[in-house]
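Shown next, in structure tokens, is the structure this report addresses.
Every protein chain of the complex appears in place save one, which is left out.
Chain naming follows the written order as A, B and C, and within any one chain the residues start at number 1.
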Amino acid sequence: MKGIIGIIIVLILGVLIFSSLRLEYGNSVGITAEMYIEKGVSETGAVNLVTSILADYRVYDTLGETIILFIAILGVSMVLKGDKK
Amino acid sequence: MDIIFIVVVPLFLSFVVSLMHALSRYKKLVFFENFLSIIGLLIPFLILMSTFPVISSGDTITYNVGGWNPFLGIALEMDSLTFFFSFISLALLILIMVYSLSRSAKYKVLYLLMAAGVQGVLLTRDIFNLYVFFEILSVSTYILVISEKKRSYKASFKYLVLGSIASVLFLFGVGIIYETTGVLNIDIISSMNTPQLKITFLLFLTSLGIKSGIVPLHFWVPDAHSIAPPPVSALLSGLVLKIGIYSMFRLFYTIFRTNFFEMNDVLMAVGAITIIFGAVLALVQKDLKRMLAYSSINQIGIIFLAFSFGTELGIIGALYMILAHAVAKTCLFLCSGIIGDLTIVSLKSKPSVWLPFFIGSLSLIGLPFTCGFIGKYFVCLAAMETSNTVYAGIILFSSIISAVYYLRASCYLFRIPKDYKISYLMQIPVYISSFACIVLGVLPVLIMDMIELAAKTLGGVI
Amino acid sequence: MNILFAILFPIIGALIIPFTKRVKEHVSIFASVLSFLTVLSVYPEVSNNQTIDLYIHMILDLHIFVDKLNFIIISLVSFFHILILVYSIKYIKKDHLRYYPLLLLTMGFTLGSFLSGDLLTFYIFFEMTTLFSFFLIMHKGTEKARRAGFMYLIMCFIGGALILISLGSVYVQEGNFEIYNLTNGSSILFILGCLIKAGAFPLHFWLPEAHPIAPSPVSALLSGIMIKIGIYGIARFFMVHESIDWVVIVAIFSMLFGVILALIQSDIKRILAYHSISQIGYMLLGISISSVGIAGGVFHMINHAVFKSLLFLCMGAVIYSTGERRIQRLGGLYKKMPYTMITCIIASFAISEIPLFNGFVSKTIIFDSLSDNFLKIAFIFTCAGTFASFYKLNRYVFFGKLPDNLKSTKEAPKLMLFSMITLSIICVLIGVFPNIIFKNLYAGMFDFWSLSHLLEASVSIILGALIFIFGKKAGLFDMKEYSMDKIYRRFTASAILFYENINKIVSKDLNIYILCILLFFIILYFL
Partner (left out) sequence: MILNGITVGIILILIGLYGMIAKKHVFKIIFGLIIISTGLVLFFVSVGYVDTGAAPIVSGDTTYVDPLPHTLMLTTIVVEVCTTTLALVLALKIYEKYKTLDISTLEDL
């Protein structure tokens, strides 16, 4: 029963998304990306743009990411070992 | 000091606290742990207050992380709306931290990280960064919800799954926005003035709706609120739900402005459903904390309704409601922590708690001379101003229902004057929050300028 | 002195009481006396038709306003509170920590609502009186008291909500809260809200449940003063607006309905409660007719406060001494409780329009302002019914055979008698010299003692005696107690069943939750 409902709902959702999104695949990149490609090497000195973004332009995101990792580790230890005082 | 320290200080001190905990095998350092946990919230508060002169003159403070152009890097911004939320959240975080000082070090670490997450969400102007900090906030609350109770694992799991769905929907929306505009900065996107797709708007609405507990998306709220340890329930209800609402304020009045005003009527109806549902279900509950949780849904409904009117008066009402609810609900949840884990009918209490509990309930009912009334009043005015008197009626109706359940609970609390020993650290926050309920109700002038400024920042339609 | 202190003294007193030990009565009486003196101190200012306006600026500006009319009311209200506090010293035996602060808070906010100068202020104090008197009603803490209390609370909050909506619409249109800005639609809401608080006919059903269940001094307050807040609001409304027909109809219905139901009650406090409904009808009738009528209605409101409180205090004394509240089980108390009997008879004379008592003077004004013959007949009939039912009350309580179990009954304590006697003196005083008060309410003169008025009074008395004799023959007085309670209980039971089912529906599994989320998304897409 749930399976049938699930299929129906998901199909409706799929039709919705595909009908309303006109996403073009493989076209030109956006404004931000052009700026990265233009300035990336000169500003950060890293040839690999992913690195330059990860470790320089958006390092704040990366900081958040590591914190989440830290929280998860803490959480796992808390759940498994219990919350000792 | 730069505004980024509001986020960074709690982060850094949480690491220090965890290190101290690791060292505590050799020497007990509980005092320093407590000290640092408080300091970790106090310093951001002071930094926040130091920005007050700039904010109150109507300016904003911008900070680009790493000094990069906001197209490339991440921009933080402190405007009056952020200031308002940041102020409430830090004040509450400090109060609740004082209340929960007797808890374990891991709890404090998570608490500080969560505080950092909250501040990060409030400050950032980058949608992806918003997602990251939302995750910090949510993941740490998933864990904080777990208590000694057996059922807490189920509640936490439910919260985790639904929260992850919310994050996924959010991220999907971010992807679509990035595809169409190529930028991630909120201000730049909204200055581009391209109306977004309805589906993107709905993705964000659903996602933030889950986070803030709007009715058909509220399922995690009652369980997580009622099973979590009382201070965490207070945080969830007072803060975490509001952060969802804050993000709605931030996104819907900027990027999704056109979509938002197109769907105004529908959103109002959703708000009204939330109000009635929350009120009716709170009336049935036998468990005190569950009742408070459903009452939170009711209040969130009022806030959501007020905010979807889209007028300046509506925004003022919503902001005041947020303040009132945060303060009063914190007070009640902390009281429920002191009262202990009992069903409503068998409440045994101490004379020291009934008064704050009573005042908090008055504020949530929305009776005069408490801050809840001012919020309710503005929301009703906003409803009538936009000629939606029915919604004013619904709000008042729900406040009558909440009068019934809150006063029923208070009636039981009025009796049985029995004295227990409660530590002052737990009592002080309760008293401060209940006192704030009355002060903000009698002298709304104290905060009104800031709220009006924030409402102007968003620019509701008049 | 600043009139604001009249409101503040009781509230401050209430805040002090929790910190005092064993002198709670004294502190509360002291606070109420201070408040009374504050009220009196503004008399020089209002005596020559001046008004005092006081604005308290918060974001919501409060407007406190005194003129001659509400000066009379508030001075009496604050005086009554002193008497009732004195009465309570003996009557209330436990829970002082709760009772006195609540009574003082009620006093402060009641004064506030009579002092309010605009709709918002009125609303704010209106809600606060509801809240605190709710706790007073539930003072006994029994299940029945709690039910009655919640019924009262819900009804009065609905009234408050109606007033809030009406004042909101005034504010949205005009930008202020003045009562003369009420338009057609909003004035209906406002009057309805006030009628609920006043307990007028179709919205009355909380009143006979809530008033008798409260402790007697509180019943006296509720019937004597609290319901007058609603009447006061309507009076202020009609002072600046045209009269509205349906209010007259409501008034007539409350008069007749209240008196008929009072006739068949057997619980002494319930009788009084139903009479409150009927008397509210008189006031509404007076208020909604003409400007003389308004003066008469307000005058009657003051008089009713005096004699109805007195009646409740007398019945309170009877209950205090005997522990009984059914008239069938009482009787022959005139020997045991002479003072109570005398005061009670004075009050009964006052309420049933005997000349030289205060009920007569105000009722004649109302009667005189009536023009319609039908209204006059209804009026006389109600007076007759009132007389009959009070004849019955006194007859069964104080005369007849003394039941065996009441042989050892003693007279009520002196402090209680003090309050009762003071009130009965006021009854007679106003009855003999009505102009003391009337000249403050109405500019013109009025001939109280004309022949036609006396004739009208004697007609209604004779008719009342006939009704009593007829009713006694027909066995009307032994009917079973009429109560809304059962309907209310059935309603709550079905509501609880409904809610339990809702609770079942709400808690489901994770699949359903995710389904709901997606459905929300899809439905909103198509809206």
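As a convention for this text, a residue touches a chain if its C-beta (ideal position, glycine included) is under 8 Å from a C-beta of that chain, and two chains touch if they have at least 3 such contacts.
Quantities reported herein were computed from a predicted structural model and do not represent experimental measurements.
The missing chain, though absent from the view, touches A, B, C when the full complex is examined. Of the listed residues B:Phe12, B:Tyr63, B:Phe157 or B:Phe261, the one in contact with the hidden chain in the full complex is B:Phe157.
Hidden from this view is one chain, which touches chain A at 2-3, 5-7, 9-10, 13-14, 17-18, 21, 23, 25-30, 32-33, 36-37, 40-41, 47-50, 52-54, 58, 61-62, 64-66, 68-69, 71-72, 75-76, 79-80.
Of the residues in chain C, those that touch the hidden partner chain are 507, 509-511, 514-515, 518. Even with one chain removed from view, chain B keeps its contact list with that chain: residues 128, 132, 135, 139, 142-143, 150, 153-154, 156-158, 160-161, 164-165, 167-168, 171-172, 175, 178-179, 184, 223.
Definition applied: only the chains that are shown with their structure count from here on.
Set side by side, the interfaces B-C and A-C show unequal numbers of C-beta pairs in contact, with more at B-C.
Averaged C-alpha coordinates give centres for chain A and chain B that are 25 Å from one another. Chain B and chain C, compared by their mean Cα positions, are separated by 43 Å. Work out the mean CA point of chain A and of chain C, and you get 66 Å between them. Residue positions of chain B touching 2 or more other chains, listed in rising order: 198-199. Listed for chain A are residues 16, each touching two or more other chains. Chain C contributes residues 58-60, 98, 123-125, 127-128, 131, 134-135, 138, 141, 146, 150, 153-154, 157-158, 161, 164-165, 168-169, 171-172, 496, 499-500, 502-503, 506, 510, 513-514, 516-517, 519-521, 524-525, 527 to its touches with chain B in the complex.
On the chain C side of its complex with chain A, the touching residues are 511, 515, 518-519, 521-522, 525. Chain A meets chain B in the complex at residues 16-17, 20-21, 23, 29-33, 35-36, 39, 56-61, 63-65, 67-68, 70-72, 74-75, 77-79, 83-85.
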